[in-house]
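As C-alpha cells, the structure follows; a few thoughts come after it.
The complex is shown incomplete by one protein chain, all other protein chains being positioned as in the whole.
The block that comes next holds subunit A.
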Amino acid sequence: MTTTTPSAIGQPLDRVDGRPKVTGHARYSAEIPVPDTAYAYVVGSRIAAGRVTDIDVSAARAEEGVLAVLTHRNLPRIAEQPPLIPSLAGTAAPGQTFFPMQDDTVHYAGQQIAVVIADTWERAQHAARLVRVSYAESTPVTTLDQGRDDTYVPEKIFGGWIPGRIERGDVAAGLAEADVLVDGTFTYAANNHNPIEPACTTAQWEGDELLLYDTTQGVNATQMTVSRLLGLPMSKIRVMGHYVGGSFGCKAMIHAHSALAAMAAREVGRPVKLVLTREQMFTSVGHREEQEQHLTMGATRDGRLTAIRHHKLSPTSHFDDWAEPSIGVSSEIYACPNYEGVYRLFRANTMTPTFMRAPGEASGMYALECSMDELAHELGMDPVELRLRNYTDVDAMSGRPWSSSGQRECYERGARRFGWAGRDPRPGTRREGNWLIGTGMAAACYPVAPPANPQRARARLYADGTAVVQAATPDFGTGVATVMTQVAAEGLGVSVDRCRFENGDTDLPNIAAAVGSAGAGMISAAVHAAATGLREQLIKRAVTDPRSPLHGADTVDVVVRDGVMIAGTATDAYTELLQRNFQPDAEASGQWSPPSGDVPYGMMTFGAQFAEVAVDAELGLVRVRRMTGAFAPGRVLNARTARSQLTGGMLWGLGQALLEANYMNPDTGRWVNSNLGEYLVAVNADAPDVDVELIEVEDSIVNPLGVKGVGEIGQVGAAAAIANAVHHATGRRVRKLPITIEDLL
C-alpha cells in the first residue's frame, strides 16, 4: 500500500535513515573516507587559572609520524572573534567569545593549549602526552561558594537575548497579602550533554577552499563561524554533516575545535581529523552550569498565586554573560499579578556554559513545580487542581493570549492515563515491602522560538515521478529527514516512497541551526513552501498546456493525489505532463519568512508530567517505576518520531533528577568525574516504560504548519514530578539535583 496524500503528515512512518543506521552504513562526520588524513589530538590545560610560562614540544615533535605541534606560539591569530549570538539567529555562532591559543592566558581547566598532528591517531595521542607545559598558576574560582560574594546582575544574558532582571507588579506587596508562603533554595549540579558521538571536525583544503565534515546542529552556523574566525569568504567554505550522533545542545554553537581542525590542516598540508576525547567533551563544548535558584511564592487560602520571586545564581566565564534562562517560564505560565526574576552571575574559571536540552526550562521548572507541589501540600489541595486554579489564557508576563495552549487537556488526559484520581495525598502512606511508594506531577512548558531569518528549501520533481527535496539542516536524531519527507510528499501530492529529503550540506538551501525545538517548525515551513510552490507551478503548466486534459481548468479546482492532478473527471499525471513536454524535471524554491517585529501572541508548548517512584526505606535507593507525559506540541508531523523524542526527553528528566552531575574540585578548579563511568546518565536498567500522550492543538500563528516542536518539552517538569513523588513517598522535600542516596538516608 502506498501512502497517499494528504495524509502523509502525522503518519508514524519508519525513519527514512533507519536502514543505514542499523546496518552501520550511515557515515557520521568522523567516518567519511578522506585520503591521506592526518589526526589531531588536543592538549588541554591542567590548571584552571594562570599562564603558560613554557611549552616544550621538542619530545613530541621528535616522535615518528608527528607532523606538527601547534601552540599559542605558532598558531596563526584568528581574523576576528564574532560575538556570541544563539545559532537560531542564523549568524556566526561561536560557543564563547574567547578563542584558545591566541596568547598564554589560561581561563579554565581543559582549555586547548596545544594541538598535535600526526599520521596516525595512536601517534598523535602518544605525542600529546610528551608535550611539557609549565604554568604560573593562580587561585581558581569555580564553585558557587567561591563566587557568591562577588556577583553582579548582568544587563543581558544568553547572548544578549534575555534581560538580567524582569518584574511586574509589586512582589513585596503580593507576598505580604498571601495567606501561605513557600520558600526554597534549589541547587543544581553542572550537567554535560554527552552525546555518544564526540564532537569532531575533519578539515580538507583544496587550494584556498575549505571542506569541513562537522558534528553540528547547523552546517550553516559552522560555515559562518569558521568564515569569520579564519577570514575566509563564505563562498570558499562548504560544511557537511549528514549524520550527527546526538547533540542535545553541545553542537548547537560552534566551538573552537572546528576552526582548529581547519588551521591544523592548513599547517600540515593534509586533511586533518580532530575528534575530541570523551574527557575533552566535558571542557570543550559547553555545559549546563552549576546553579542555585531561590524561589518564593505566596498564595491565598483558595490557592491563587499572589506573587513569585525567582532568583538565580550561577558562574559564567570571564568573557561572556551567560546563564541558561531558568527564570523565563516561571514568569509566564501562571496567573500571578506580581513577579520578580533576577539573574546573578559571577566570573569563574570556566568556559562559557551553553544550551543543554531545555536550557533554563528544565532547571527553572524544577524550582517552580516543586514549589507548587509544596504549596498544594500546605493548602491541602490536589496538585493538579492547584495548577488549574492558576491557569492563564495569556502569557502572564506579556499579557498576550497564547497562540494555542492545550494545557488543561494535558493535565486531564495525563492524569487519567496515569491513574492520578483518588490519590491519597499524605506522604509516606504507601508501602510495598521495603519500598515506599509515591506519585508526583508537574507542569511542562517550553517556549516556541521562531528563527530570525528566512528559511529556505528546494523541491525538484523528475519526469519519472520521483522527487528530491533539499534543505541544509543536519539530522542529529530528531527524525527531521523522515518528517520532511512526509511534509514534502504531502505538499507535492506524491507518496512518501517517491520522495527523498536531502540534507546536511551548506550547498543546499540555507536553514538556521535546528535548536530550541524550532527545527521542525521552521524547516517544515520552508519545505512546505518549496513543495507547494512546485505543485502550483506544475498545475499552472497543465492548465495552460493545450495537450493536457486539464487545459483551461481553474487552478483552484485542481487537486493532486499520488502524483496525478485531478480536476473533476479530468486527470493529468506529473510524469505525463513533463514527458509530453520533453522536460526532464521541474524545480521550485521555497522560503518562509518568520513574522518580523512583535507577534501579538504568547507562544508556548505545554504538557504535564506524572511519575511514580519507589524509595528503599533503609537504603535510600530511588527507582522510577513509571512515567506518563501528556504534551500538546501543536501539529505532530510523525507520531512515532515525536513519541520517541518525548520519551527520550522524559528519561533525560529522570537522569537530571537522580543521576547527572559533574563535580568540581574547588581547589584545582578541575572537574572530578569527566567520563561516562562516573558521570552517570540513565542506562537501560534505570529507564522505566514511558507513556506518552500526544494532544494535537491547532496553531495558525507559530508557523505555517502549526508545529511547536518536541525536542525539549519532554524533559521539562520531569525532574520535578520525580522529586514530588519522592516527597510523596518519604515526606522528604529534596531541593537539590540530582537527588542521591545520601539525601534520603
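Observations, loosely collected:
FYI, contacts are C-beta pairs under 8 Å (C-beta built on N, C-alpha and C of every residue); 3 or more make two chains touch, one makes a residue touch a chain; residues count from 1.
One rule holds in what follows: contacts and distances are computed from a predicted model.
Looking at the choices "Xanthine dehydrogenase YagT iron-sulfur-binding subunit", "CoA transferase subunit A", "ABC transporter permease" or "Thioredoxin domain-containing protein", the name in the UniProt record of the chain not drawn here is "Xanthine dehydrogenase YagT iron-sulfur-binding subunit". For the chain left out of this panel, the touching residue among A:Thr97, A:Thr185 or A:Thr277 is A:Thr277.
The residue touching the chain not shown here, chosen from A:Tyr213, A:Phe355, A:Trp652 or A:Trp671, is A:Trp652. Of the options A:Gly477, A:Gly491, A:Gly519 or A:Gly607, the residue whose C-beta touches the omitted chain is A:Gly477. The residue touching the chain not shown here, chosen from A:Ala452, A:Ala573 or A:Ala687, is A:Ala687.
If you put the missing chain back, the residues of subunit A touching it would be 14-15, 17-28, 30-31, 33, 120-122, 126, 194-198, 243-248, 275, 277-278, 476-479, 640-641, 643-645, 647-648, 651-652, 655, 675-677, 681-685, 687-690.
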